[in-house]
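Here is chain A:
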Amino acid sequence: METLASILSELHPEVDFSLDHRLIEEGILDSFDIVTLVSEIDDRFGVVIPAQELTPENFASVRTLYNLIVKLKEN
Partner candidate 1 sequence: MGFTTVKFALFFLALLIVYYRLPGKGQRAVLLAGSWCFALADGWRSLLMLLTTTVTAWAAGYVMGENQSCLGGKKARAANRPWMAGWTILNLTVLVLWKLCQSETASRALAGGDMAFLTRGLPLGISFYTLQAMSYVLDVYQGKVEPEKNFLKLALFTGFFPQLVQGPISRYGQLGNQFGERRDYEKKQVSFGMQRMLWGSFKKLVIADRMAVAVTALKDPQYTGGAFFLLTLFYAVQIYADFTGGIDMALGAAQAFGVTLPENFIHPFFSKNIAEYWRRWHATLGGWMKEYVFYPVSVSAPVRRLSKAARKKWPGFGKRLPVYGATLVTWLATGLWHGVTPNFVVWGMLNCLVIVISQELTPLYRKFHSRFRWKEKGWYGGFEMVRMFLLMNLIRACDLFPNVGEYFRRLGSLFTGFSLSDFACLDQLGLTALDYGILLAGVAVMAAVSLVQVKQGSIREKLWRRPVLRLALGFGLFLTVLLMGWYGVGYEAGDFIYNQF
Partner candidate 2 sequence: MKKLAAGALCLALLWLLQALLMPKYMTSTPEGAMIREYYDSAGDHNVIFTGDCEVYENFSPVTLWEEHGINAWIRGSPQQTIWQSYYLMEETLEYETPDVMVYNVFAMCYDTPESTGSQSRREAYNRITLDGMKWSFSKWKAVQASLTEEEKQWEGILTYLFPILRFHDRWAQLTKEDVTYLFHRDTVTYNGYLMQTGVKPMTEAHVTAPRADYTFGENSWYYLEKMAALCRDHGVQLVLIKSPTLYPAWWPEWESQIEDFAREQNLLYVNMLEYQQELGIDWNQDTYDTGLHLNVYGAEKASRWFGRILAEECGVPDRRGEKELSAQWEQTIQQYQRQKAEAKEETQ
């Protein structure tokens, strides 16, 4: 979870990310960030997020994103 937070901070140094920060609703993440995130996650967690999982629900907060990674890793 911390790794994830640090990736996000690299993307947006001006935002202070807490766990339940609403990333999409507050307009912090745009589509560029999402794609960058996906490749960073691939790099650091070895998890490939497929296109159909790129939904506002999955990227809603650090927590939901973490849950997604855990779920994908289990499969």
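The candidate set was assembled so that all candidates are chains of the complex that A comes from, given by their letters.
Definition applied: a residue touches a chain if its C-beta (ideal position, glycine included) is under 8 Å from a C-beta of that chain, and two chains touch if they have at least 3 such contacts; residues count from 1.
What you see is a predicted model, and the numbers here were worked out from it, not measured in a lab.
Interface record for this complex: partner of chain A among candidates 1 or 2 is 1, by the touch criterion. Only residues 13-14, 30-32, 34-36, 38-40, 42-43, 48-52, 54 of chain A touch candidate 1 when the two sit together in their complex.
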